[in-house]
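Only a single protein chain was left out; the remaining protein chains are all shown in position.
And now, chain A:
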Amino acid sequence: MTARIGVVTFPGSLDDRDTQRAIRVAGAEPVALWHKDKDLKQVDAVVLCGGFSYGDYLRAGAIARFSPVMEPLLEQAKAGLPVLGICNGFQILTEAHLLPGTMLRNNHLHFICRDQKLRVENAETAWTTDYAAGQEIHIPLKNNDGQYVADERTLDELEAEGRVAFRYVDFNPNGSQRDIAGVSNEAGNVVGLMPHPEHAVEPLIGTGRTDGLPFFTSILKKLVNA
């Protein structure tokens, strides 16, 4: 038996199919979830994917955060359900206060799309165990609102607790404080990041590297061994 991983589609989601494919490539079973679903179809984990849910109106993720599907997701994430938020999914998780801080417009005000070098700072979250701590990886980054901000106390707390999961290396593409690319919650089951691991799982496309695949193999191992 393999793990069933849900991928939520909101109006304006873009990367739901790519995320489902990445889950399949890793050997798990993707389960399509709809923003109006009131239950999570008993999935073992959920990915909130990238895109522009509700056109980024009001703030990125602010309207999606109040979708029906978010109610069971919030409840179960607090009880330990693994949740990964990628890009817009990360923004939704911060708007829902499952993760601290929030994202502002990129400091240079341009949409950015590049292969970004990252360092895995925490290889013990539910989504990063197949990496080594300190490992450097290349993952595509593409967004408008990627500048991570939080107050100094929160940042210090995140650093002290090892909850800065990923940091930009060599180049800070958006003005994120302390080069933060991704963070986790206290328990390590909820992780969010701006770059897109689901676009780096097959050698045929992108940079030819599969540096994003360990996200999906990490969670699969965790769920299957559970």
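Assume contacts are C-beta pairs under 8 Å (C-beta built on N, C-alpha and C of every residue); 3 or more make two chains touch, one makes a residue touch a chain; residues count from 1.
Quick note on the criterion: contacts and distances are computed from a predicted model.
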Chain excluded from display, named as in UniProt, from "Putative membrane protein", "Phosphoribosylformylglycinamidine synthase subunit PurS", "Branched-chain amino acid transport system permease protein" or "ABC transporter ATP-binding protein": "Phosphoribosylformylglycinamidine synthase subunit PurS"
Which of A:P30, A:G85 or A:G101 contacts the chain that the document leaves out: A:G101
Contact residue for the chain not shown (choose from A:I5, A:A62, A:L98 or A:L158): A:A62
Interface with the undisplayed chain - residues on chain A: 58-59, 62, 66, 94-95, 100-102, 104-109, 147, 149-151, 175
